[in-house]
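Since the structure comes first, as structure tokens, the remarks are kept for the end.
Below, a portion of the complex is reproduced, with chain positions unchanged.
Chain lettering (A, B and C) follows the sequence in which the chains are written, and residue indices restart at 1 in each chain.
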Amino acid sequence: MEVEVNIRKLQDSLEEFAVERDWNKFHTPKNLAAALTVEASELLEIFQWMTDEDSLRISDSEKDMGLIVEELADVQIYLLRLCDKLKIDLEAAVEAKIAKNALKYPIHLSKGNAVKYNRREE
Amino acid sequence: MEVEVNIRKLQDSLEEFAVERDWNKFHTPKNLAAALTVEASELLEIFQWMTDEDSLRISDSEKDMGLIVEELADVQIYLLRLCDKLKIDLEAAVEAKIAKNALKYPIHLSKGNAVKYNRREE
Amino acid sequence: MEVEVNIRKLQDSLEEFAVERDWNKFHTPKNLAAALTVEASELLEIFQWMTDEDSLRISDSEKDMGLIVEELADVQIYLLRLCDKLKIDLEAAVEAKIAKNALKYPIHLSKGNAVKYNRREE
């Protein structure tokens, strides 16, 4: 797997794609957020009737994996578009969120349970 | 904005985070796909009552932008987790999808309209 | 438009449908909640690139309305299934929520703005 991803290059390809098709008028932040949700749900659809065990063995199915790769790519594409339109540095955003989550979910309170921090009974 | 993102480093941080909290048992592909959809919807919620014009001016609101950066990061985090669990090369997936979309949406048929390729009347 | 809807009769039809196909094993509350989200997103997909004005004129398009009616029905179907499985009285739930919303969104604070009650600056 590639280690370094050139975000800017991907965003430039996507912008060019939109310009060529005169699609920027559709790509408002609101519409991109809606499209992102729709694509995430298309990914979820692949898993919706599976048991947890089925989902753990999904790599065995080449057909399912092909569908998953495409839906994941769609989610990533709209995420890149939205960050480009809003001038958001995605890597910095992820690093900041990981740091914040470490504060919200200290190990001694979170070990082995996934209770949302604001529903935790302390 | 950073140009090169080190995907592997982010994925390793996220894996470490999960291991320390014994959360890998929750992180089945199915559950990560559900979490991804939930986070995408939390992003959409910020925009849901806005007009297109409001959404185009959203960068003016520091408060909204703060919320958006966090939700975008959450979506990216679950996307990275899912790709790590399923050994998917996200950059290759995005590049392949852009190439496929160029075939599905040729410029002369798509210019100025966003009709889904399988609903197009040819 | 029909005024009285016989919820029980619809739920019985849906249960019979599931029993005949041996689908109850798939219809866990979690899976039904996932399916509900997926169907809601399919509805949203129809609107995702529309302007607000386009969406206000959607009744003019027989084709779009046909798609919308089907997606709305799918959402209602999974909602009915989930309420049946969890023994929830949907009408009572809606009435209770309207009453609760009236407290959360008093007219003098909410008139003309859609700020979520927990983000309101009082």
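By our rule, a contact is a pair of C-beta atoms (placed from the backbone, for glycine too) under 8 Å apart; a residue touches a chain by one contact, two chains touch by 3 or more.
Only a predicted model underlies this, so the values are computations on that prediction, with no experimental measurement involved.
J.: How many copies of this one chain make up the entire complex, given that 3 are placed?
T.: When the whole complex is considered, it contains 4 copies.
We adopt the following convention: only the chains that are shown with their structure count from here on.
J.: I'd like the Å distance between the centres of chain B and chain C, where a centre is the mean of that chain's Cα atoms.
T.: Averaging C-alpha atoms per chain gives centres 25 Å apart.
J.: Please output the residue numbers of chain B that touch at least 2 other chains, ranges allowed.
T.: Those would be 34, 37, 41, 52, 114.
J.: Over in the complex, which chain B residues touch chain C? Could you list them?
T.: Interface residues on chain B, with respect to chain C: 34, 37, 41, 49, 51-52, 114.
J.: Tell me, which parts of chain B touch chain A in their complex?
T.: For this pair, the touching residues of chain B are 1-10, 13-14, 17, 20-23, 26, 28-31, 33-34, 36-37, 39-41, 43-44, 46-47, 50, 52, 54-56, 58-59, 65, 68-70, 72-77, 79-80, 82-83, 86-98, 100-102, 105, 107, 110-112, 114.
J.: Across the complex, what residues on chain C touch chain A?
T.: So the residues of chain C touching chain A come out as 26, 31, 34-35, 37-38, 40-42, 44-45, 47-49.
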